[in-house]
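The structure is given below, and queries will be raised subsequently.
All protein chains of the complex are present and in place, except for one that has been dropped.
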Amino acid sequence: MKDISKILIANRGEIAVRIARACHETGITSVAVFSEADRSAKHVRYADEAYEIGPAPSVESYLVIDRIIETALKAGCQAIHPGYGFLAENPALPAACVAMGLIFIGPDADSMLLLGNKTEARKVMEKAGIPIITGAMEPLKSESEVLAAASETGYPVLLKAAAGGGGKGVRVVHSEDELLSAFRRAEAEALSAFGNPDIFLEKYLIDPRHVEMQILADNYGNVIHLNERECSVQRRYQKLIEESPCCMLDSAMRGRMGEAAIAAVKASGYTNAGTVEFLVDSSGNFFFLEVNTRLQVEHPVTEMITGIDLVKEQIRIASGEKLRFNQEDIGINGAAIECRISAEDPETFLPSVGYIRELVEPSGPGVRIESGISADYDIPVYYDPLLSKVITWGRDRQEAIARMLRALDEYKIKGVKTTIPFHRKILVDKGFVEGNYNTGIVARIEHHRTDNFLEIAAIAATIVAMNDEKVDFVSDMKQDDRWKLSGRMYGGIRSI
Amino acid sequence: MKDISKILIANRGEIAVRIARACHETGITSVAVFSEADRSAKHVRYADEAYEIGPAPSVESYLVIDRIIETALKAGCQAIHPGYGFLAENPALPAACVAMGLIFIGPDADSMLLLGNKTEARKVMEKAGIPIITGAMEPLKSESEVLAAASETGYPVLLKAAAGGGGKGVRVVHSEDELLSAFRRAEAEALSAFGNPDIFLEKYLIDPRHVEMQILADNYGNVIHLNERECSVQRRYQKLIEESPCCMLDSAMRGRMGEAAIAAVKASGYTNAGTVEFLVDSSGNFFFLEVNTRLQVEHPVTEMITGIDLVKEQIRIASGEKLRFNQEDIGINGAAIECRISAEDPETFLPSVGYIRELVEPSGPGVRIESGISADYDIPVYYDPLLSKVITWGRDRQEAIARMLRALDEYKIKGVKTTIPFHRKILVDKGFVEGNYNTGIVARIEHHRTDNFLEIAAIAATIVAMNDEKVDFVSDMKQDDRWKLSGRMYGGIRSI
Amino acid sequence: MAYEVYDGEHQLRVEASRLEVRPHDELFEVEIDGEKKIVSISRISPAHLSILLDGKSYNVEVERFGKKYQVTTRGEVYEFSVTDEREVVTTEKPQAGGRLVVTAPMPGLVVEIMCSDGDQVEAGQGVLVLEAMKMQNEITAPASGIITGISIEQGASVNSGDGLFVIEG
Partner (left out) sequence: MAYEVYDGEHQLRVEASRLEVRPHDELFEVEIDGEKKIVSISRISPAHLSILLDGKSYNVEVERFGKKYQVTTRGEVYEFSVTDEREVVTTEKPQAGGRLVVTAPMPGLVVEIMCSDGDQVEAGQGVLVLEAMKMQNEITAPASGIITGISIEQGASVNSGDGLFVIEG
């Protein structure tokens, strides 16, 4: 058992606050790091200690391993928690920790390296008897290899970066005449994003469900799963809404997927908290997708239905404790949903940066907020647009959905556009409400608006306009011009 | 099954918001009522509809049954929810509802009347075989009756108002020479508070624990209990912190108390949600105290460990549904604690009224807030000082306490003094942490302060003072004078 | 005073006059498309109004972006232009043969410039890529024409409203 009484949190935003809260509750001293842009950010204020580690761009601060290790040592930390994103899946961080005598709260560098390589991971899983999607087992090195692999697999096929993740270097190809140009573009993208141009190929499943299993593995070979999460509400491979349990799983299928996930973890020698992602086709067949070797953004839905604080368990495992639970101890209590609230236009998903002028967070029965923002906060342009997550729990899925709608109605973030209106549309969608949806759901959601409250809205606008006429407009002139221009620009921007 | 699709909430503050949230989640239209002082209060903004019912003093607004009934009818409501306090235990409200064809969400007038009379309730419970505290079974009509009853019971004795509640008309008497003057003062107080001077007498238990059972009873004779709540952290019979489960109860004793509570409810013909309060002596004997014929302030701790939304169940029962649960369906999941946050000085408990300039509410894992306030809110002087409640859940009691301390650290209510510092002191008290406490705990808590952060606090005060020197003080002059005077007054006020 | 309120689809004429200022709210008489109503308005914060109308309670959030008002209530979002009736109403027409200054719609980093001064571009053609919040956003030509004044360089940081390039039609 190693002593962990002081932890450096190598992250920012809501996840850094989440980890600091777990530290607060267990008497562990939390140490934040921050870039020049983040001096007044919530995670800096929340932690017990905080150290600046460089300029605003994350390549000069949150991604600089040496600065983070040096800060951890200087502050007298025993351990580093990477959160998600940034360095969380970079094997160089656990390697550097080991070299400097620090505990990395996560898996070791070897299993992270193995699972980070998608083709290597596929081979390990196939060997362990876990179903994988038909396709190439090795990176495709030439055009003839690509053509052969695609016609053997059958169209449509998906080109994927071997070193990849997050939708970069991914192309759907429907027929042979698109294949080679798509391959070349994917290679270029993979090289630029991951420094590695390796591309492989899988059968493209049309509108599958994305279902993943949360696992916990200690350093003594004990591995359990904490049930599944359904994450099919996605846009460009980015999850937007997650829930647990998944309505399509019965306990037999949950058992099979859980066993597959545990086998995947054991086969790769993985420890700590991780997630095994699967795609599930319309017949209920599931296929290994990848292992996320870290805490997930959506971990709270699992916490809500199991009552287990995953961050605290991560710390316990890293300190050398044995798992406190057997598989039989893990139940499912009710249902939980998470909505990711981003500073984005709810229709175009274009980023919306700005100053949070007013903030009212929802609460009451069954509502949990994980937030990285506060009132009077200027959102930096340098980082991810995720502002916060709303998680609701209900005795059943219907209650969880009703509470989410209530929570979103109560949530007021003024100053920037957020994805709250988008989430409301999904939550009242018939397919979603019935649990009958897949990764195609976002594409078919319509952004229509009702005119139910048009009159009251018009009255409110008029009253505010009347009042505004009394104030001096000079300071607003620039904003006004800007508005006109961005009005003209409408439709002239697309996220790529 | 009667249709309930629109409910008038005859209350204000956090409980009115709580009920409106349950309506929101179940598709029921909520109707708020408000006094002239409450136009901009949170419950008015939260509800779907809102109607003014009179001037600020509650006797001219929230307590005027006719106005409330009239408003419910005008708005087309089928039902009235009374919350707690105000009219919640006044049998005239359910009687008026019945007369006007409205559903009262609570018990009928007869059982409310019976249980509201403490001596009648004692008789019913004794007959039903439920242990009651030794003492008089009838109101004491003369000084000789009082003297006889007290010497038969043995000192110390407790004088109590038969029609009473909330600590009014209550006197502890330690010896015969104090008895008659205490009796006369109690009679006068009871007459003024309840319009009924009847006083009875019980053996005074020294520092018992206060343990109560939550019950649900439908209109078809089905009654279940939802476990106990420990409410021994009290000051002047006002609960300050509540938790569930109670650490001193094992499942056998829980079963016995649950059976007694169910018997009490059946004996009085009571329906809907209610609470049977018991005192428990140091040997673990429990005695009937009273039945609260309404939702309790502390109902959320029960919701957290059972997963049952009590307000929704109240509405279901009132609409004529059968109970959805058997006793076997009710488990205990983890542990929950509630702290009541009041606008009071944390040491003297004197009210602190004012303007809420800034509000930051805690959140994260296991934290729930039930609040009646918002930022930029002027707390009216006319009503109860309860601002909000913080409820935390943990896998065990230790985690619930750790989360409560975290939540209280995160909670910022600026502009008024609150009881948050008081709660922190209780939560770190050795007796409380060990679960070894009783109703004597508040009296022995010391309000000492550490000097750990004296320097940083002094630096902060200096920096703010430097900055303040630049602003014009004219508008603060009055406040300044006030401060000096209230400084002089220190120790010159006592709550009575 | 009367206002024209326009959401891109519906045009409403709204006239509001303050009847009474009370401690916790203001009463207005509002005439909307010819119908008169009494409305109680309580301004909870600069962006947040509580409105009571015929007993209905609305929490309404109003944010101003230039002359546009974005109004949110009960989950619906409306975007209005509000014009004083007396103002001269000029419909902004797309400028033919004119000069169009394109500005940054958000702060960000210019990661790529795909055109040079003098290039002929079609409406919708990508001109440069602006990175903000880890997302790459392509800024496209709002009209066909010739790029004339690219005023930034690759790698530059720009603020919202900064000029990016000019298109001459």
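Think of it as A, B and C in the order they're written, each chain with its own count starting at 1.
One rule holds in what follows: a residue touches a chain if its C-beta (ideal position, glycine included) is under 8 Å from a C-beta of that chain, and two chains touch if they have at least 3 such contacts.
Here the structure is a predicted model, which is why all the values come from computation and not from measurement.
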Which displayed chains the hidden chain touches across the whole complex: A, B
Touching the absent chain when the full complex is considered, from B:53, B:408, B:426 or B:441: B:408
Per the touch definition above, residue among B:352, B:374 or B:388 touching the missing chain: B:352
Of B:156, B:421 or B:440, the residue in touch with the unshown chain: B:421
Missing-partner contacts on chain A, residue numbers: 31-32, 36-40, 44-51, 75, 374-376
Missing-chain contacts mapped onto chain B: 343, 346, 350-353, 357-358, 381-385, 405, 408-409, 412, 414-415, 421, 424, 449-466, 468-469, 476, 478-489, 491-496
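In this section, only the chains that are shown with their structure count from here on.
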Relative to chain A, chain with the most remote C-alpha centre: B
Contact pairs, highest-scoring chain pair: A-C
Interchain centroid distance [CA atoms averaged], chain B/chain C, Å: 48
Chain centre separation in whole Å, for chain B relative to chain A (CA means): 41
Between chain A and chain C, centroid-to-centroid distance (C-alpha), Å: 31
For chain A, residues that touch 2 or more chains besides their own: 405, 409
For chain C, residues that touch 2 or more chains besides their own: 45, 56
